[in-house]
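Every protein chain of the complex appears in place save one, which is left out.
By letter and in written order, the chains are A and B; residue numbering begins at 1 in each of them.
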Amino acid sequence: MSVKTEEMVLNMGPQHPSTHGVLRLELTLDGEIITKVVPHIGYLHRCFEKHCEVMTYPQVIPYTDRMDYLAAMGNEFGYVIGVEKLLGIQVPERVEYIRVIMAELQRIASHLVAIGTYGADIGAFTPFLYCFRDRERILNLFEITCGARLLYNYIWIGGLSHDLHPDFIRLTKEFIREFKPNLKELNNILTYNKIFIDRTANVGILPLETAINFGITGPMLRASGLRWDLRKDDTYSVYNKFDFEIPVGKGKMGTVGDSWDRYYVRVLEMEESIKIIEQAIAQLPDGDVTSAIPKKIKPPVGHIYSRVENPRGELGYFIISDGSTSPFRVKVRAPSFVNLQIMDELCRGHLVADVIAILGSVDIVLGEVDR
Amino acid sequence: MMYDFLYELTGSSIIAGTIIALLPLFAFILPFALFAVLLERKVAGHMQDRLGPMRVGYHGILQTIADIIKLIQKEDIIARENDKLFFNIAPVLTFVGSYAAFAVIPFSSIFLGAKIDLGIFYIIAVTGLVVAGILMAGWASNNKYSLLGAMRSASQIISYEIPTILVVLSIVMMTGTMSLFDLSENQTGSFWNWYIFGGPSISIQKFLLIPFMFIGFIIIYISTLAEVNRTPFDIPEAESELVSGYHTEYSGMKFAMFFLAEYANMFAVSAIVATMFFGGYQSPFGYLGNSLNLVWLIPIEQFFWFIFKGIFFVFVQMWLRWTLPRLRVDQLMAASWKYLIPIAFVNLLIIGFITLI
Partner (left out) sequence: MKSFEEISELLKNNFSDIHFEFHPEAKFEPYILVPANKIDTVCLFLRDNNELYFDSLINLSAVDDFNGNKIKDDKGNEIMQGGTMSIYYHMESIKFRHKLLIKVILDRDNPSVNSVTSIWNCANWHEREAFDLFGINFNNHPDLRRILMPYDWEFGHPLRKDYQNPEFYQGMKVPY
């Protein structure tokens, strides 16, 4: 006589300590094994694309900050590059270098959050606070530059809103000097911790073919073994002047493309960002950061797709201009929106505890998913 | 011991019995739980490069009192679908399970609740009530998360009882007594006579036993960590997965009782480990009372040594909680069944052989 079993539907609801925002995951469980995951989004939809159609081009920039609020510099960067291409203006070199420094500092800050919260989800509460301690120093650097810690409105069309503070270079060098041993400490307590490896290695393995078909970009794609980074493969701004590596997942502790690889790629990327910042500071030219900002921004009719490498993946802006001072349509290709589709594929056959590990390694920010 | 003393003092068995029953609770467990909550928050804070509670009292000493006042005046929420009887009984049962163990733990040579010959056996039997309490809490909450947490907790506690019992068996085999009082009395003298260093005899047996005693100590420490649901085995209360597991639906005083039960349990298992392996209330190097010829000072000193050892092991448990991530359910079960139990068995056999020599 066989026992009739039912599948249980469990709701990891919009309010949950580990879903990194308001995300609802509907899990169908057979005992403790997952058979289906359906993500429900839209709880943070703030109609960014509709707003863009009534605002002027410079007014859109604070709104782009608020989409991925943990990596705001990258959002502004992508939008501004697109509009500058539409207008056909060339910004001074100093502006390019400062934008790169800000974007890389932002990348370190965003990866610190990703790593810290990932550890906290797995149960290691202490590395979370160590990561945030380092992130506080980066946010202090941003604060002395433009006055804001999280949402900046700093990268403007044609230049920047403020030049660097006189103390900025010295403080950044201090920060880098003190961050390198902290990174080693983080590796000791979290990355090579046996329990952490047991929880994340061979969990949520993402094969490369599936990743490309689903449109995955960013550290997730690199962890599956493909060396694809927009900073080198479709280079923008002055990234071609710097010498840095692209870390790729090698399956060191398990299979290529598992959650440990995705985590480790982020740790290595922070080291590479430090290299870029050091080189950029050494090569920083002089100039006026506000000289190329146009008075009236009225691009000609046309459309363009501009993209940058955000800490979470490829952020793209498809801007259609109809010749007036407001965009006709701005469509944002948010990396977390596209990456979240893979949850169902990755989670099948794993336990409930692994859903948290996998979701943490996908590293979503609901602000981008819902816009 | 205490019972006899109080009976002579008051002449009534009822009063003596009541005082004996309430004394450990009010004189020790409640103050210890207050202290342990504060210790945990300060230890966590300092390990995470921050300061912990600082505002209430001098450097946050009165923080727990503020917490207790807050919890007492909270509304006791009972959902409509909850099973009222079980919902109310569950925290009480959990607390009783851990509190009852204190009856046979010797705090010093005169302060012992009840001197029975079956000390350890009684403790292991009575801490099984905790499982019943947790399951009731999970079921009566009418919440899928709580049910999952409670089931995980029950399976975890049951699996980790076995290595504990095996190590306890090896000690009982070696010493021939189950009473914790006798175990503590046997480890007199200096720290070299403690069971972790082989015991009070001076023979080849003692030196052969030392490595196996260490292994036994490590096994029992890990197993008791799992029994009290502390990280890395804290899946039942995993905050980030199950939103507090089996005590999600509790508020106010009932929640406080679960917490109290957890800290009391932590101290109880630390005390058992200290008694079995580290000499209980014996001091590592003679007594001040002996050298000063003040006989009444000795039990007080022993009390202090006992508390010190207990708190030290509690501190190590907290240290582990804030350093290590948490194990997944199947890895936890594998750790117990595939690793700890075979090692404990082999340990038991070898200790048995050595005892026969």
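Keep this in mind: contacts are C-beta pairs under 8 Å (C-beta built on N, C-alpha and C of every residue); 3 or more make two chains touch, one makes a residue touch a chain.
Predicted model only: the values in this text are computed from it and were never measured.
Colleague: For the chain omitted from this view, which of the shown chains does it touch?
Modeller: Within the full complex, the chain not displayed touches A.
Colleague: Among A:E76, A:E314, A:D354 or A:E368, which one is in touch with the chain left out?
Modeller: A:E314
Colleague: For the chain that's not shown, point to the residue among A:R170, A:K194, A:K252 or A:R329 touching it.
Modeller: Residue touching the chain left out of view: A:R329.
Colleague: Footprint of the hidden chain on chain A, which residues?
Modeller: Within chain A, the residues touching the omitted chain are 41-42, 45, 47, 49-50, 53, 85-86, 210, 212-215, 226, 228, 233, 300-305, 307, 314, 316, 318, 320, 328-329, 331, 333, 337-338, 340-341, 370-371.
The definition used in the following text is that only the chains that are shown with their structure count from here on.
Colleague: Quick one: report the Å distance separating chain A from chain B, using the average Cα coordinate of each chain.
Modeller: 45
Colleague: Can you name the residues of chain B that touch chain A in the complex?
Modeller: The touching residues are 44, 47-50, 144-145, 148, 231-232, 234-235, 238-241, 243, 322-331.
Colleague: How about chain A: which of its residues touch chain B in the complex?
Modeller: 8, 10, 16-18, 32, 119-126, 129-130, 133, 189-190, 193, 195-196, 198-199, 351-354, 356
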